[in-house]
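Only a single protein chain was left out; the remaining protein chains are all shown in position.
And now, subunit A:
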Amino acid sequence: MTQADGTMKTEKKPFKPERITSAKTTQWLSNNKQLIGIFSVLILLSVFFSFSTSSFFTTGNMLNLLQQLAPNLIVVVIMTLVITTSGIDLSVGSILSLASALIAVLLSARWDSFFAFVFVLIVGAAVGLLNGYIISYLRIPPFIVTLASMIYVEGCALLITGGYSISISGSSWLMSLGGGELFTIPVSAIIAILIIIIGWIILTQTRFGTYIIGIGANEESVRRAGVNIKKIKLFTYMFSGMIAAFAGIIIATRLGSGSSNVGTGFEMDVIAAVVLGGTSLFGGIGTMLGSVIGVFLIGIINNGLTLMNVSPYIIQIIQGAVLLFAVIVNTYFFGRNKKRN
């Protein structure tokens, strides 16, 4: 007991007056140094392309870029949530294809725009729900489950189109989703920004978002806190399917046609953007802003190099190299993407 009195003194240190705001700021900075890093790369690249091509930094090109990236920006939001739970959804590309094909078929069959729109969203949500059910209630790993649905959903898309692209005619409100403009800004870009803001609020300000992060960090502890983690995962995958379908409608109405291969490789672009942004593939760490910057980084590399007349094959090689480089930097310089405990 004597040694207790000796060490008690350390305990009686005066309580440091707490400055929550500054602690919060330093915490944010240390959590987001990676975000600052990738944002700097984005700015550097933009400056580089602005000087090396005359057409890069023009309003026209920027708006065009926004419109092209809108579907990625929309799907990256939900993919960030999925990956933060330490899951993955490989089926978004196929769902996007199916949705674009289905909306084209339904509109050709003279369905009302609204009903066609809602029906396609329901189909997407149903695929996501099935994914989520198998993942959370039957406990099959998300990679396998969504790989399988990626295959069968693409099969469905091929089946209903017969492999052809189906053109969409008419000029309903639906067409303006993909091609419309509001004060010269593409409607799809405005929708994307809204979805990003909603996604950010969900991830950082709601119970649902907290449990998504918690599930990625330590599923068991969230379960022990009395949270229905199965339901949370189920809903996450359901929204993933629904939002992918929504992005499919946007692409179809922009291109004026639906086809079964429009989403090929789409899921990889989105996952790459999420990882570039700093969200951990092992879950527990998710950043909406990072994912958005990731989409722009991939998009700008593609756009800028295309404007510089670089061969698309070489662009693809560069994109892969950038992703690899970013993941290595993230792991070794920022200590992210490592399995904890």
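In the analysis below, a contact is a pair of C-beta atoms (placed from the backbone, for glycine too) under 8 Å apart; a residue touches a chain by one contact, two chains touch by 3 or more; residues count from 1.
Heads up, the rule we're going with is that contacts and distances are computed from a predicted model.
Among the names given as "ABC transporter ATP-binding protein", "Chemotaxis protein CheW", "STAS domain-containing protein" or "2-oxoisovalerate dehydrogenase subunit beta", UniProt records the absent chain under the name "ABC transporter ATP-binding protein".
When the omitted chain is restored, the residue from A:P71, A:G132 or A:G284 that touches it is A:G284. Of the options A:V82, A:A217 or A:L323, the residue whose C-beta touches the omitted chain is A:A217. When the whole complex is considered, the residue among A:N64, A:S169, A:Q205 or A:Q316 that touches the unshown chain is A:Q205. Even with one chain removed from view, subunit A keeps its contact list with that chain: residues 1, 4, 7-8, 10-11, 13, 15, 18, 20, 23-24, 27, 31, 201, 205-207, 210, 213-214, 216-218, 220-222, 224-227, 284-285, 340-341.
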